[in-house]
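I have a structure I would like to understand better, so I am pasting it below and will then ask my questions one at a time.
Here the complex is missing a single protein chain, while all its other protein chains stay put.
Chain naming follows the written order as A and B, and within any one chain the residues start at number 1.
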Amino acid sequence: MSGDGGPRWSPLAVWAAREVQREAGRSCLLFAFLFLLVAIIATPMLFSHALAVTWTRWMEQTPHLVVRRIDAGGWAPLPAEAAVHYARKVPGALDPTPRLWGVATGPAGPVTVVTAPADLPAEGLPGQRPPAPGEAVVGRAVADAAVDNHLVLEQMDRVTLAIVATFPDNSVMVTHDLVWVAPPDARRLLGMLPDQASDLAVRLFRSESASAVAADLAAAFPWPVRIIDRDTMTEGLRRRAMGKGVAALMLSLPALLAFLWVMTGAVTGPAGRSAYWGVLSAMGWTTADLVRLQVAKALLVGMPALAVGLAVACGAVFHPMAAAWTAFLLMGTQQLPALALDGSGAVVMLLQIAAVVGLPFLAAVFLTTLRGVEGAARSTMEAGQWH
Amino acid sequence: MALNAGLACHGLRFGWPGEQGDDRILLQAVTAWFQPGRVSLVTGATGAGKSTLLHLLGGLLRPVAGEVRAEDQPVSRWPARHRDPWRRRVGMVFQHLALVPDLSVAENLLLPLVPRGMKWSAMQAAITRQLEAVELGQLAAKPVYTLSGGQRQRLAIARALVGAPRFVLADEPTAFQDDRQAARICAQMGAVARTGVVVVIGSHDPRLRNASEVDDRWHLAAGRLTAVGPPQAAP
Partner (left out) sequence: MRRATVVAEPFPPAPCRGARRLLTAALVVVLMALLIITGATLRRSQQTQKWPAAFSLVTPALWPAGTPRRHPETVHPGVDLRWCAGLESTP
């Protein structure tokens, strides 16, 4: 036993810790450096990864195609029934759904006004009935801006709504600026007639057929339409998920790693230690022993630094409030109160980052030690460090 | 006793870089046999090369010619990867001590033990034993820089002995000691030798030259090592 309880560490591990303690300044410097490096690399990469995963997940529920009627002045409302009728004629276009939605000016800026079809799917928002006329279910940002639970929206008309509920916080990425109202309120607000819809959402049997079906759809309608498809949008979003921060990081990664190499060599290298290593080797420490010692020291400082750096990155990405700030800093998007991201696949990415930083670090420690140990015993005795 | 036991050197030749000229070469052709179980003393004027000889015997320097044989193994010809682990069997007291000043007394004794795969408790027991042997038990936790010169030297002796070496090479082990401690160190070296260890002391200290514990005496001068008859050898 160790004599004072605690885990049974090997003597080499204890001695490595003793040396880390002896070199407290250097060790703290190395810890801080590794921690910052990992956090700086991991946060944007993890964020963009998680954002892409979350988006992709979410995009699976979105319509494959959206058909919008256009005219010279911009867009024009669709006659809902006629549009559904035309779309049904196109093979491959499944359940065309007229959407009634638009942008209105709220108390704190534009909001997205949406409606749901009368037959809301069974797995609808848990415990939430659709709003009746005069009521609204709102996203977090709209709720925060509302006074007294009342919301005044303005577009073609002015509508006052009572807020009856708020969307759950973990859906903020989707619902941040949403105002869910009853269709009559939406029509009044957006100036649409009872038969009109904003556009038409179409699902496909196979998403690969998007461009073919889109062409058929365009031909099927008697008015000019513009059709956007999901895959193009997903791709655009994925590219945006990368953000400028990640792009800059990818460019500077080689420089960061080179810096890691130099820094590790400087901090763990033999400077000022060759006399000490000479004494150790005079007492029977082999080169392998010295390398083991240095690697143990490196692990003792490096593993907590890596783990804490990754944990901080995880916190910054997966804690909803921190993630909102991270999104704001990395992407310059509008600041969200919270952002719930999907963590699947993140472990693989974390392992990759740990390897990208950890392996060059260990290699640097290994090589600088080997170089420093070479002839340490002779150099001690001959260079007269102790004379 | 087997003729090949102990530490032997044959035709050992060594010169520091830049002193290769024949007249300036430090050790010309040193041949000697240091037997196990006996204390051998190498005397010589300062600068004669006693320390250099001990470093050669301990495998810290390589001879230009000749060889060092330990238990009939040509250790001076071994590559570093064999010689470094062999040094665990050598306990070296450096003239300049080579202690690590910011470590504690006991931690300095831990240094040679760490790579040996010993149990932690066995290490601590060995350290306690050696500290008591050199009368430093009370100072175990003190950092080395707070010790006096004599205490440091005794610590260096303890560090040489803590790993239970087969070969003890002590360079001026009594240089900073008072008479009582010098006598005690002589006795300690004698006791170590009695366990079958090769003990070689390099010193010009007259207290050692006259010590009864010393079995064999050698004198180093002009690059040659010659055996000296013990003063009290006459029956």
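The working rule: contacts are C-beta pairs under 8 Å (C-beta built on N, C-alpha and C of every residue); 3 or more make two chains touch, one makes a residue touch a chain.
Owing to the predicted nature of the structure, the values given are computational and were not obtained by experimental measurement.
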| item | value |
| --- | --- |
| Touching residue (missing chain; options A:A136, A:V267 or A:A327) | A:A327 |
| Identified contact with the non-displayed chain, of B:A140, B:A164, B:A191 or B:V228 | B:A140 |
| Touching residues on chain B - with respect to the absent chain | 104-107, 109-110, 120-121, 123-124, 127-128, 131-132, 135, 137-138, 140-141 |
| Residues in chain A touching the chain absent from view | 2-4, 6-7, 9, 13-15, 17-18, 20-21, 55, 57-58, 61-63, 66, 68, 70, 74-75, 97, 99, 101, 103, 109-112, 114, 116-117, 120-121, 123-126, 139, 170-178, 180, 199, 201, 226, 228, 230, 233, 236-237, 240, 300, 303-304, 307-308, 310-311, 314-315, 317-319, 327, 331-334, 336, 340-344, 346-347, 350 |
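Going forward, only the chains that are shown with their structure count from here on.
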| item | value |
| --- | --- |
| Between chain B and chain A, distance of the C-alpha-averaged centres to the nearest whole Å | 65 |
| Chain B residues within the chain A interface of the complex | 16, 55, 58, 60-61, 80-81, 84-90, 92, 94, 96-98, 100, 102-103, 107, 110-116, 118, 120-121, 123-124, 159, 163 |
| Touching residues (chain side chain A, partner chain B) in the complex | 1-3, 8, 11-12, 14-15, 18, 22, 276, 279-287, 289, 377-378, 380-382, 386-387 |
